[in-house]
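One protein chain is absent from this view; the other protein chains keep their places.
Coming up: chain A.
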Amino acid sequence: MSAEAHTSTEYIKHHLQNLTYGKLPAGYQRHDGETLQADTWTLAHSPQEAKDMGFSAFNVDTLGISLVLGLLFIWLFRKVAKSVTAGIPGGAQNFVEWVIEFIDNSVKGSFTGRNPLVAPLALTIFIWIFMMNFMDLVPIDWIPGVATLLGVPYLKAVPTTDPNATFGMSITVFFLVLYYSVKMKGLGGFVGELTLQPFGKFGLPANFFLEGVNLLAKPVSLALRLFGNMYAGEMIFILIALMGGAWAGASIGNLTLFGSQILLSLGWAIFHILIVTLQAFIFMTLTIVYLDMAHQEHH
């Protein structure tokens, strides 16, 4: 909210736009009126440009921040795993063991089969999503503000408010569900499950429709739940941030707005700690449950 030319709408739009690097076709008229001579890979300078890049574009901020956070997770846990001892654990090992036991208990509680992939998958999901969600608690203007100062047009700090990130995970989980369904039940068994229940073989189209929806709802709901929660939370942070942005000199009204912003963002941030953890936990638990269903003969 430093630039005086920003309106509330622009502020919100700016905060909801990913930093997109993609291909613009030849003849495309840029945001600043320039017309491209050839196909160009470039950073989008307006939401419209980002949209017009279509599929051949990368959200640099989502990728970068999730990569950094993922590497942080890997680095921390690998460091502990290398020096792990069965004797008296040190501080970092204590923390990591606590997390691992928590995940292990969750997996043992929900997953009845035997699969060495599920627990590490759950751990990665939980920690990675938690850290990505946690970026939401960094004050809303810090990261985009620093980016603007550095000349970067957009920067969204929370990767999980980008559906690419949430769908990236949920579709990977979906592939795993398909893979293990076929592996455990055989192709015939899996197709049978999709087509022969709940109405028997004469209700085949209805069965297929119901079970197909059921199956596809898994990755979609998984991704959209996380995305929706984080996006909405981010949106509320933006709206709260706008209150103090209406500052125009010391008056009773302005002071009230300013105070409300501080109180509300504090309250919402504290509440958000719960949401951040809860969403990571829900994503993890549902992943375990879906994989468990994929491993079972009947459900």
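By definition in this document, a contact is a pair of C-beta atoms (placed from the backbone, for glycine too) under 8 Å apart; a residue touches a chain by one contact, two chains touch by 3 or more; residues count from 1.
Assume contacts and distances are computed from a predicted model.
Student: What does the UniProt entry say the missing chain is called, choosing from "Cytochrome b/b6 domain-containing protein", "Probable sugar-binding periplasmic protein", "Assimilatory nitrate reductase catalytic subunit" or "ATP synthase subunit b"?
Tutor: "ATP synthase subunit b"
Student: Give the residue, chosen from A:Leu24, A:Leu63, A:Leu194 or A:Ala269, that touches the chain omitted from the document.
Tutor: Of the candidates A:Leu24, A:Leu63, A:Leu194 or A:Ala269, A:Leu63 is in touch with the missing chain.
Student: Which of A:Pro116, A:Gly151, A:Gly188 or A:Gly253 sits in contact with the chain that's absent?
Tutor: Reading the full complex, the residue touching the unseen chain is A:Pro116.
Student: Using the touch rule from the top, list residues of chain A that touch the missing partner.
Tutor: Touching the chain left out of view, chain A contributes residues 16-18, 20, 22, 50-51, 53-59, 62-63, 66-67, 70, 73-74, 77-78, 80-82, 84-87, 96-97, 100-101, 104, 116-117, 119-121, 123-124, 128, 162-165, 167-169, 171-172.
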